[in-house]
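Structure first, commentary second.
With one protein chain withheld, the remaining protein chains of the complex are depicted in position.
And then chain A:
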Amino acid sequence: MSIKPEPDPVKNERSGKVREVGCHAIWSLSSCKPGFGVDQLRDERCDTYWQSDGQLPHLVNIQFQRKTTVSDIYIYTDYKLDESYTPSRISIRVGTHFNDLQEIEVIILSEPSDGVSGWVHIPIKDLSEKPIRMFMVQIAVTSNHQNGRDTHMRQIKIHSPSEENHNVAINNFNNFSTVDFQQFATIR
């Protein structure tokens, strides 16, 4: 059994190729317990979590002000701590608004083995393997482990590729591989 390297969203952010765009979006939840809401989901801490408080499916709605290209979604869950609250089946839907969502991805999480960091990487691509442009993405938890009713989610990150528009002239200057070239690329 090959051991895949742990998904590490932070490393990718640091590489400069992707940006975390969750901060440009409006987040809403289908339900939450007081004190366990959006802030805990977006606080960069894996020890605080969102706890839902309603009927399945539990939804996290992320609405962007602009049509944004999304390349990856990372979700942090921790089976050891959450057990029955850990989602087991996650559906990703994208679209323009609530009534225009289309499911593009379904992720089944089997019991993550112990010691796992808990990041689940969901690549977002269309049929041609390109990141999808969208106004809204909805993360739906359709079932939990051990048939739990409510769910815990500790962190969510949305990544967008840095190189948006490849026809723009300015992009000629961003991508040199050597410092010798790059230092002349722009006035800072």
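Things to note:
Going forward, contacts are C-beta pairs under 8 Å (C-beta built on N, C-alpha and C of every residue); 3 or more make two chains touch, one makes a residue touch a chain; residues count from 1.
The working rule: contacts and distances are computed from a predicted model.
The complex appears with one chain absent; UniProt names that chain "Cell division cycle protein 27 homolog" among the candidates "Presenilin", "Mediator of RNA polymerase II transcription subunit 31", "Serine/threonine-protein phosphatase with EF-hands" or "Cell division cycle protein 27 homolog".
Looking at chain A, the residues touching the absent chain are 13-16, 19-20, 23-24, 69, 128-130, 133, 162-173, 175-188.
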